[in-house]
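Just below is one structure, and these are the notes that go with it.
The complex appears here minus one protein chain, its other protein chains still in place.
Right, chain A next:
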Amino acid sequence: MTAAPEQISTTDVVFSTKTAVRAGAVALLCLTSACATQNPEARAAGEIFDPYENTNRGIHKFNVAVDRYAFRPASKGYVAIVPPDMVTAFSNFAENLSMPGNAVNYLLQGDLKMAGTATARFMINTVLGVGGFGDAASDFGVAETRTDFGETLHAWGAGEGAYVELPLLGPSTSRDAVGTLVDFFTNPIGALENNPVENIDIYAEVVDRLGQRGTYSDTVDSILYDSADSYAQGRLIYLQNRRFELGQEDATSEVDPFELDTGGF
C-alpha cells in the first residue's frame, strides 16, 4: 500500500463522515431527550447513573455466559497455540487499521497535532511495519494514539449519559454507545474499495480482542468470575478508566483520609 490512495480515501471519508456525524448527533439528541436524565447534584457528586440497571444486568449475564462458554476458551486456545510475538503482530495490525478512523476523529475534535500523529503512525507502520504487523512508528518515537467518536462527542460537550452494557461489546455509556455505532459505520478502512478481505477491520478487531482476553486472562477472570458482584465491578472499573482516558476529574474518586473514622481498625 502506498500513501497516496490513503489520502484520497481519508478526504472522501471525512465527507461521508459528516453525514454520519449528523445521524449520530440526532441519535444522541434522541437519547438525551427521550431517556432518563441524572439530576445535576448527583452528577456533580460523581454518582453512577444507571437507570437501566435491570436491563444492563440481563445483558451482563448474557455477556458472562458468552465469555465462559465461547470467548474465554477460544482466547485461551489462541494464546496457547499462537506464539506471543504473533499475537502482538496481529494486535499491531488491528491497531493500525484503526488509525485512519482515529485521524478523522482527532480532526473532528479540532486536534490537528494528534490527527497528524495518527496519520504518521498509519503511514509508517503500513509501509515500514509491513502492512501494519510491525510497530515501526513506536521505534521512531511516534507516540501511541487512541481515540473514538465517543471522545469526539465528549470534546463537543456531550455528557456521558447513562451507563449501559452492550451485548458482546460490554460496558459503555449512552454517549459512547453512539460513538461505537458511528465508528463502526464510518471506519475509513471499510470504505476502501480494494480491501483484500471484506470487513477486514472487524476480523482484525475480534482477533485483537481474543489476544487481549487471553493475555490478561487472570485479570479479566478476577473481575468476571471472582468478584462478588461482577456487574458492579465492571461498571465501576469501566467508568473510572473511561473518565481517566478523557482527562476528566472523577469526583467519585476523591477520598479524604483525614475525614475517616479509623478507630478500632
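Simple rule for what comes next: contacts are C-beta pairs under 8 Å (C-beta built on N, C-alpha and C of every residue); 3 or more make two chains touch, one makes a residue touch a chain; residues count from 1.
To be clear about the criterion, contacts and distances are computed from a predicted model.
Per its UniProt record, the hidden chain corresponds to "Putative phospholipid-binding protein MlaC" from the list "3-oxoacyl-[acyl-carrier-protein] synthase 2", "Putative phospholipid-binding protein MlaC", "TRAP transporter small permease protein" or "Fe-S cluster assembly protein SufD".
Contact with the chain not shown here comes from a single listed residue; of A:Pro84, A:Gly110 or A:Pro167, that residue is A:Pro84.
For chain A, the residues touching the chain absent from view are 84, 88, 144, 215-216, 218-219, 222, 226-229, 232-233, 236-237, 240-241, 243-245, 250, 252-253, 255-258, 260-265.
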